[in-house]
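Every protein chain of the complex appears in place save one, which is left out.
Each chain gets a letter, A, B, C, D and E, in the order it is written, and its residues are counted from 1.
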Amino acid sequence: MTRIFTGITGLDEMLEGGFLANKIILVRGGPGAGKTIFSLQFIAEGAERGEKGIYVTLEEPLNSVRETAASLGFNLRNFEEKNTVKLVDGSQSVYRFGEETRRNYDSSKPVVSQIASQIVAEAESFGACRLVIDPITSAIIHQRFPTDKRLEILELMKSLRKIKCTSVITSESSSPSEDEFFVEEYLADGVIILAQTLRNFVVTKTIRVEKMRGTRHDDQPRKYEISDKGLVAFNTEPVIV
Amino acid sequence: MTRIFTGITGLDEMLEGGFLANKIILVRGGPGAGKTIFSLQFIAEGAERGEKGIYVTLEEPLNSVRETAASLGFNLRNFEEKNTVKLVDGSQSVYRFGEETRRNYDSSKPVVSQIASQIVAEAESFGACRLVIDPITSAIIHQRFPTDKRLEILELMKSLRKIKCTSVITSESSSPSEDEFFVEEYLADGVIILAQTLRNFVVTKTIRVEKMRGTRHDDQPRKYEISDKGLVAFNTEPVIV
Amino acid sequence: MTRIFTGITGLDEMLEGGFLANKIILVRGGPGAGKTIFSLQFIAEGAERGEKGIYVTLEEPLNSVRETAASLGFNLRNFEEKNTVKLVDGSQSVYRFGEETRRNYDSSKPVVSQIASQIVAEAESFGACRLVIDPITSAIIHQRFPTDKRLEILELMKSLRKIKCTSVITSESSSPSEDEFFVEEYLADGVIILAQTLRNFVVTKTIRVEKMRGTRHDDQPRKYEISDKGLVAFNTEPVIV
Amino acid sequence: MTRIFTGITGLDEMLEGGFLANKIILVRGGPGAGKTIFSLQFIAEGAERGEKGIYVTLEEPLNSVRETAASLGFNLRNFEEKNTVKLVDGSQSVYRFGEETRRNYDSSKPVVSQIASQIVAEAESFGACRLVIDPITSAIIHQRFPTDKRLEILELMKSLRKIKCTSVITSESSSPSEDEFFVEEYLADGVIILAQTLRNFVVTKTIRVEKMRGTRHDDQPRKYEISDKGLVAFNTEPVIV
Amino acid sequence: MTRIFTGITGLDEMLEGGFLANKIILVRGGPGAGKTIFSLQFIAEGAERGEKGIYVTLEEPLNSVRETAASLGFNLRNFEEKNTVKLVDGSQSVYRFGEETRRNYDSSKPVVSQIASQIVAEAESFGACRLVIDPITSAIIHQRFPTDKRLEILELMKSLRKIKCTSVITSESSSPSEDEFFVEEYLADGVIILAQTLRNFVVTKTIRVEKMRGTRHDDQPRKYEISDKGLVAFNTEPVIV
Partner (left out) sequence: MTRIFTGITGLDEMLEGGFLANKIILVRGGPGAGKTIFSLQFIAEGAERGEKGIYVTLEEPLNSVRETAASLGFNLRNFEEKNTVKLVDGSQSVYRFGEETRRNYDSSKPVVSQIASQIVAEAESFGACRLVIDPITSAIIHQRFPTDKRLEILELMKSLRKIKCTSVITSESSSPSEDEFFVEEYLADGVIILAQTLRNFVVTKTIRVEKMRGTRHDDQPRKYEISDKGLVAFNTEPVIV
C-alpha cells in the first residue's frame, strides 16, 4: 500500500512508514499544541515531493498561516507560485453560513455541507493529493446541539471520502471527555493526539497515535518538541517525567 | 450448551469455551481499541468452520473493512464468493433515516427499527448464524435525547432476539459514565470491554468480560495486543504495570 | 419478627437472620454484578421452603431466566409445575406502555402504575409471599426527566406496600451519583449494593447492606463470588486487596 | 438560653448542652445513615421529659416508624396514648399535591405550602415543642427545576418560624455537591451531617455539626455507631481510620 | 488612602491596614463558615468608631441576627438606639419580588433592582459608611438561569457603586466551580474566602484574601477560629495540617 510521508520527524517511524493514502486523519490538540505547524509540515512534505496540496483555513487569516510557515523555513508563496500548494480561506464562508444557521435555526442547513462541496471541487480541479482543513472546530461552533455538530462532521467526512486525497483535519479540543467532539474520532480513519499535560507545574508534550485503520502503529505516547524545524517526535524514547 | 468460538486467541478460555449460541454480545471500546478487528476475527472464525456470517457496517465503507481484514490475513472476498460471509453496507440507510429524524424531529420514527427489519431479513435469507453490527453508535447519533437513543437500542435488541444468530455489536464509547450508552450494556447478554488506559504516559490495553449471561467467566481484566494476527488476549497472566 | 431467608450464602448472617417480612429490598449493581442470580436464589430459597414466589422479568426473556436458573442448579420448570414459583414476562407491557409514553409525551400516564396493578393482582391471586421485579430500570427508561422517573418508582412502591410480600427489586446502576436513581434507595426499606470496583486492573466484587429498616446489620462491604452455586458472600472476612 | 436535649448520646456535649430552643435543625445523610433513628431519639427524649412532640412522616408508613422505634426500645404507642407524642402521616398529602403539580405544571402551587399550614396547625393545637419532618426530600421531588425545589423549602422554613417548636428536618442527600439541596443548609439554623465514607472497602460513619447559629459547637467530625440504643456519637475521640 | 478597619482580629494585617474605603467586598463561604459573624464584627467595629452602619439581612430574622451579635458580646440594640447601626429586614421584599418572578417568569423584572434602590435610599438617608448585605444568595435563588442570576448581581453592584459606603456582601457558596456564583467574584472589588476543608475526617478552617483591588495583600490562606470573640485569623502562621 502506498505510504504518504507525514513530514513530521519521527512520526513516519511510528506508522510503519507514513499514513495510508486517501485516509482521513484527525489531529486533535489544545491551544498551542502545534496543530497548524503539523498541518504545514504535512503540506510542505508533499510539496517537496511534487504531491499537490490544498490548505483550507477555517479560522486563521492566510497571511498568518504564511507567517507561521515562514518561521519554519517553508516558503508557501513559492509553492503557491509553482502551483503545488493552494491556500484557501474558508473562514468567510463558514462565518456567513454559520450566521444564517444561528439566525434561522429551525430551517438551517448544515454549514459544512455547503462548504464541503466547494472544498471537494477545489481539490479535484487542483489535482490535490493532500488536503488540510484547519480547524474543523470553526465549522461547528454555530450549532447549538451536540447532535447537530456530529452531523456536520458526518457530512464533511462523507464528502471527503469521494475524493482521492489524504486529508489532515485538525480539531481544537484538549479534553476527550466532551462528547460533542467524540464523533470526529470515530469517523476518522486515523486519530493523532497532541497532548500537553500539566503536572506539578511542568508541561509535558506528547504525541500519540490513538487509531490508524489498516496499519499497525506505535500505540504509546511519545514526547515531542516544537523547534524551528517544526514538530519533532522522539519516537524511540519512553516518556520519563 | 453449544459454544461459539470467538476467534480471539485467549478469549475462549476466559468464557468456558466461547460465547453461548444465539446471544447478543456488546463489544465496547474507544477509538483504536480494535473493535472492527475483533468483529472480523469473529466472522472469519465462523467462516472457517462453515458457520455463515453477516457483517453489517454502519460507518466504515465496505472496502475499508476488506482492507482491514486483508491486513489480518483474512480474504473476505474469498469468503464472500463461497457464500459463507456477506458484507452489508448499512451506512446509507442509517444516514438517510437519520437525516429524516433530524429534520422532522417530532414525527420521527426510530432509525434502528427501520434498518433492523432489513438486517433480520438478510440474516434469515442468508442462513447466518453469526452477525456483526459495527458500530451501533452510528445508528443513534441522530437522536438528540438519551431516552430516544436508549429506545433505538431497545428496538434493535428486540429484533435480534427473533433470529437464530450469535451477534456481536460494537459500541464506540470509552467512558462508562455516559449514561446514554449504559443501556446497551444491560440489554445485551454479554459485554466485553476493550480498555486503553493512559497512565503516567503509558497506554495499557486490557480486555474484560464484564458480563456474560448463562456462563461463568473470568471477570478480571487481561492484557491484549493487536498483532498482525489480530487481537490476542493474555488470559493467564495478571496485568502488571 | 419473622425472618425471610435470603438464599444467599453468608448474607443472612449480615442481616441478623434474613430480611424482615413484607419489606421492599432494592438490589443495585452494574452489568454482570449478579442481580438476576441474586433474585433467583431468593426465589429458589423460598420455593424450597414452600414460600410461593413470583418472578417478574421486565427485560430478559423467560427462557433466558430459566437457563440462568438451570446453570445454578435450580429447576424453575419443576417449581412452576408444583405451583410454588410463577414467572411473569412483563417486558411486553413495559415496552408497549413505554412506547405510548414516548409518543404521547404530554398526556402520558406513568408506565409503572399500569403494570403495578397487574403485578399486585398476580401476587395476590397466586398467594405469593416473595416477589422479584428484575430490573426496575426497564420500566423507567421511557421517561425523559428524572422527576418522572422518580414518580414511576414512587407509584410502584406504593402498590407493593399494599400486598403481603417480601420484595426484591433490582436496579441497573453502578454509579450512585446519578440522582435519578437515588430515589429508589430512599423509598426502599432495604438497599443492598453489589459493587465491582476496578482498581489497578483488578476487579474486586463486594456486597454491602447500605440500609435495612427495622433491623441491625453488618454495615461493611464484604467480598462475594459468583460460583456455580450462585452468589456467596464472605461475611466474616475483611476485604483486603 | 434554653437548651433542648437532643437525645443522642454524645451530641449534647458537641453543642454546649443541646439545641437552642425554637431553632430549625437540618439532619442530612444518605440511605442507612440513621436519620429516622436520630429523629425518633429526639422525639423520645422530649417525651420522657414531658416535652410534647409531633413526628410528621412524609415517606415511611406510620407502622414502619413505630417498628423502628420499638427496635430502639421506645414504645411510641405508649407515648401516643399519653398524648405526649403525635405521629402524622403526611405522605398522602404530599403525594396528592405532588401529583397535581406534575400534571398541571404551569399552574402549580408549591406542594409544601399546602402541607405546611396543616403541620403548623397540628403543632399549635397539640402544643408541641418538638417537631420532626422526615424526610423533606419527599416534598420536593415533584418539582422539576432546582429553583422550584428551593422555593418549596423556603416556604416550609417560613411557616416553621411562626411556631414555638424546635424542629428537626431530615434530608436524603449524601452528596453536598448537588446544588438543589444546598438551600436547605443555608436556610436552616443548624446543620448536622451524618456521613458514611467508603474508603478502601471500609465504611466509616461520622457525625459533624456543620453549622449551629447562636451557639459554639464542636466543628470536627466524630465517629458514631448505630446500636440497639440508637445513634451514639463518640465525641471525645478523634476519628482514626 | 483611607483604611477601613475590618473588625476581624488578624485580617487588617493581611490587608495593609484594612479595606479601602467605598469598595465592595464579597465574603464567600459554606454553611457554618461564619459569614454572619464576620459581617457583625465589621458593623460593630464601625459602630465603636462612630462609623454608621446598615445591616441588611435577606434571610435570617432580625432577632436571630441580634442573638448572634449578643453571643459575640455586641449589643446591637444599644447601637441601634444610638443610631449608629440600623438593621433592615429585606427578606420580605426579596421573597415577594422573587415569588412574582417565579410566577410571571417571562415578564419578570430583576428582583435585586427593586430592592437595591431601597437599600441605597436607606444608606444615604442614614448616612451610613458601612453596609452589609447578608446573604446575596437569597436575592438570586428565584432566577432559573445562571445568566439572570449574574444580571441580578450586576444590578446590585451598579447601585452600590453610587453610594459612599464600604460594603460587605456575603455569598453562600462553598464550591467555586459553580459558574453561577462566579460573577460575584469578578464584579466585586475584593473577595475573601472562608473555606472549611474536610480532609481525612478533620476540618480545617482557612481565610484567604483572593482579590483586593488597589492594595497589596497577603495572598496565602490562613487558619481562623470562631471563638466567643468572633472570627480570629492567625495571619502570621503557616497552615500546617
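The rule is short, and it goes like this: a contact is a pair of C-beta atoms (placed from the backbone, for glycine too) under 8 Å apart; a residue touches a chain by one contact, two chains touch by 3 or more.
All of these numbers come straight from a predicted model, not from anything done at the bench.
Although it is left out of the displayed model, the omitted chain contacts the following shown chains in the full complex: A, E.
Within the whole complex, the absent chain has one touching residue among A:M1, A:A121 or A:V203, and that is A:V203. Of E:S39, E:S159, E:T206 or E:N235, it is E:T206 that touches the chain left out of the display. Against the chain not displayed here, chain A makes contact via residues 30-32, 36, 59-61, 64, 67-68, 71, 95, 98-99, 102, 135, 137, 141-144, 172, 174-175, 178, 196, 198, 200-203, 205, 226-228. Although one chain is not shown, part of chain E still touches it, namely residues 145, 147-148, 150-151, 154, 158, 161, 176-177, 179, 182-183, 185-187, 189, 191, 197, 204, 206, 208-216, 219-221, 238-239, 241.
Convention: only the chains that are shown with their structure count from here on.
Traced through touching neighbours, the fewest hops from chain A to chain C number 2. Both chain C and chain D are touched by no common chain. In this assembly, B is the chain whose CA centroid lies farthest from the centroid of chain E. Chain B and chain C have centres, each the mean of its CA atoms, that are 29 Å apart. In whole angstrom, the spacing between the mean C-alpha positions of chain B and chain D is 50. Shown here, the protein chains touch in a chain-like sequence that does not close on itself. Chain pairs that touch, as defined above: A-B, B-C, C-D, D-E.
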